[in-house]
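Here it is: the structure, laid out below.
Note that this complex is displayed minus one protein chain, with the remaining chains in position.
Chain nomenclature is as follows: A, B and C, assigned in order of appearance, with residue numbering initiated at 1 for each chain independently.
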Amino acid sequence: MFDAKKIREDFPILKRKVNGKTLVYFDNAATTQKPVQVINAIRDYYENHNANIHRGVHQLSQEASQMYEDAHHVVGKLIGAKWDETIFTRNTTEGLNLVMYAWAMRKLKKGDEIISTVMEHHSNMVTWQFLKEMGIKLKFVGINDDGTLKMEDYDKLVTRSTKLITVVHASNVVGTINDVRKIGKIAHDNKALFVVDGAQSVPHMPVNVKKMDADFLAFSAHKMLGPTGMGALYGKRSLLQSMDPFMYGGDMIKQVTLEKSTWNDLPWKFEAGTPNICGGVAFAEAVKYLERLKMKNVRKHEEEITKYAMERMSEVDGLKIFGPGDYRNRGGVLSFNLGEIHPHDLATILDEFGVAVRSGQHCAAPLIHLLKAHATTRASFYVYNTKEEVDYFIDVLNKARKVFG
Amino acid sequence: MFDAKKIREDFPILKRKVNGKTLVYFDNAATTQKPVQVINAIRDYYENHNANIHRGVHQLSQEASQMYEDAHHVVGKLIGAKWDETIFTRNTTEGLNLVMYAWAMRKLKKGDEIISTVMEHHSNMVTWQFLKEMGIKLKFVGINDDGTLKMEDYDKLVTRSTKLITVVHASNVVGTINDVRKIGKIAHDNKALFVVDGAQSVPHMPVNVKKMDADFLAFSAHKMLGPTGMGALYGKRSLLQSMDPFMYGGDMIKQVTLEKSTWNDLPWKFEAGTPNICGGVAFAEAVKYLERLKMKNVRKHEEEITKYAMERMSEVDGLKIFGPGDYRNRGGVLSFNLGEIHPHDLATILDEFGVAVRSGQHCAAPLIHLLKAHATTRASFYVYNTKEEVDYFIDVLNKARKVFG
Amino acid sequence: MNIYQENVMDHYKNPRNFGKMKKPDVVSKDANMLCGDEIEIQVKIKNGKIDDIRFSGPGCAISRASGSMLSELVKGKKISDIKKIKDDDLIGMMGIELTPIRRKCALLSLRVLKNGLEKA
Partner (left out) sequence: MNIYQENVMDHYKNPRNFGKMKKPDVVSKDANMLCGDEIEIQVKIKNGKIDDIRFSGPGCAISRASGSMLSELVKGKKISDIKKIKDDDLIGMMGIELTPIRRKCALLSLRVLKNGLEKA
């Protein structure tokens, strides 16, 4: 197991003061902070290796090409995928849009159906709404009061027209970890594609695309110690090969005439134009950092913090946590409301004491409405968070309760 | 005027040795190097301000949001655009694909026509080929022997079905600077949209979207001292407002229900998901660096270097430069061949002496074939290049001539 | 600086003119995207002046306090004068410093009111 206090030393921003107080960063589901190793990798790339990739025979270009290709290996390995099934994207959102544009829009037809859930982040909900114009039907699995999926809904919703089933692996609002193996099996038993939003799972626990038998899995670097502007989309090789590209430009092409073009090999076929080369290199550095900690330890640490935070929060009068009651069934994401205090007010007061949490609808408006909340406050944890920080957070919650008493 | 030798001190990579020799970086059309100011801005962002934007009320999120919004102002101002008409993209390629997917694919119909040129980079050629499936016709303006556009072709190609005219502002192969004002007028006289690929112009000369009356202008940060994974697309506000989004996800939405969504204000409507926040901040820093130098001086410096290089290269036996003979009509991009030496061999020999040039087809295969070349070698300049470097380059060319003599 | 001053908290906990009226002359509504909060303002107009006003809807302390203060400010005022109220006038009245994001909460009521009067 690792020592979160030691880890903190790698994160320069954690030494920052906010409103005169030491920063307590509990907004990790939105984005995480970056260790000095990642910041240095960026610097090293630009100070020593920067060049455009693929087509240059000169030394810098060869170095940059190698580093960028290696990054695909490192990121792919984390999720049990081959490097060329690992497409670099800007973020989870782009990954899901790629599947929508390059697979669904071109392979589906009027009357086909897609099953999502009411628990989704907007990026895994609004994206599919685009297909309605084509006459594709969108259906949603509901949730129980404790924020778990109504698994029995799949039986009711699946038909012979179901062509794609998509689900968030771990919810960014209620924290629920969904049973992706079971849902994947339902999808494949019905010859539907299985698409997983891994934005909140890949950063926080061991994830293996083979074990969950995902056809596509999307996630973001910035939520796992990596840079902004980077993400990855895993896709099964046979699927990726059967598809046309998403975007068109340099490096994704084999041969071009004025009339038509043939596509490059994977993964380049799906990475048009000059990619975020430095972002890829820094992403790999973030993954290496996590692999040194080991993903099962990352998960264990978060379970401990989450368990502790749930216990301590239950002592606060009028505090209600959304989502599963057992910390073992959830990620380190705690959405809550404190009496009648508006989440924005609560977040503002927490901020005055240096505690960064998120407040609002967390890009999941339909879910928030189902929870019968207008908005929630959300604390979410990562490798550098400690029980001492949780204690401090509880103290501030109690202060807020007094202000709004 | 600025002093290129002074400027070099800002670029750590220029002190690097390649194959034992001091790096001479002449691959600037592919990507440029980064000054310490940009590298430090990245570091400062991650060490002091990193957070997700838009929706956070906590201090870091507000800082990051402000910095990212400010970056739109800085980049927009450079090209004479308002901040909210300046959409951040990954690169030029994504900008052009956005126009194709979010404008052309949805607004054009069978029989409509698009006019491009044979001079385009793949990203402004292959992208439009996608629309052929919809029955949209793609036509190409040709080139003269000196690599200038056959302007008279427009007369022949424009019909009442012409809905979009697109052109590269400055060629990445032959260097030609096209008369975008004239082509823009042809487009608008014929009620067609005018789309400009500014990848090789915005970094190198004063560019103003109002003066050229562009409807869309795409460019890349990494080609103008900025980070990889960043670019911008200018779009006229009325057009952007009339369009649906390109990608779907967080932050581009006003209201979401399970059934449908309404879109956020500009530019966020076109920036789905967590954007490349740090990339935006670093891009703005690069633009500030260029503005301190002044774009007209950047252009002047490149004219000087290009003129000098053309003179010196004309002394090398068997060397043929493609493109306009007058340096005033071209950017700082010199594609050439030296006798029968294959560009890859030439680039390899140059690399052995520390000179980084590009060789190949420069993502413009159709143009290369029209030039009756299999490939070319390309030297391209930027603010930190000097005449001394050109002299050294000429020496190595002469050495290569001997090896292959 | 703590923005939850006594003044603000008083208006939040006891908002003036909160609720709905019968037969308003103007009804205006809008949401703050950030939190999903909605505000509705109803107005009765007499002789070019605001005769009565009500506001309602879920909101944070800042948006509710500003709605309450605004309602007091405009009651009895000429519509032409209300159109001249500036963002900073309202914020100044609240007497607190706000970050850009919380400013949006504070200014929601003013925007909703002005939009309503525009259409009146």
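Just so we're on the same page, contacts are C-beta pairs under 8 Å (C-beta built on N, C-alpha and C of every residue); 3 or more make two chains touch, one makes a residue touch a chain.
The structure presented is a predicted model; accordingly, all values stated were derived computationally and were not measured.
The missing chain, though absent from the view, touches A, B when the full complex is examined. Here one chain is not drawn; of A:R8, A:R55 or A:K137, the residue touching it is A:R55. Touch with the chain that is not drawn comes from one residue among A:R237, A:K254 or A:K296, which is A:K254. Within the entire complex, the positions of chain B that touch the omitted partner chain are 342-345, 348-349, 352, 359-361, 365, 368, 374-375, 403-404.
Interface with the hidden chain, as seen from chain A, comprises residues 54-57, 59, 61-62, 65-66, 254-255, 264.
We take it that only the chains that are shown with their structure count from here on.
A complete topology is adopted by the chain contact network, contact being made between every pair of chains. Distance between Cα centroids is largest for the pairing of chain A with C. Measuring from the averaged C-alpha position of chain A to that of chain B gives a distance of 31 Å.
Centroids of chain A and chain C (each the mean of its C-alpha atoms) stand 38 Å apart.
In this assembly, the C-alpha centroid of chain B lies 48 Å from the C-alpha centroid of chain C. Contacts with at least two other chains are made by residues 344, 348, 359-360, 365 of chain A.
Across the assembly, chain C contributes 34, 102 as residues in contact with two or more other chains.
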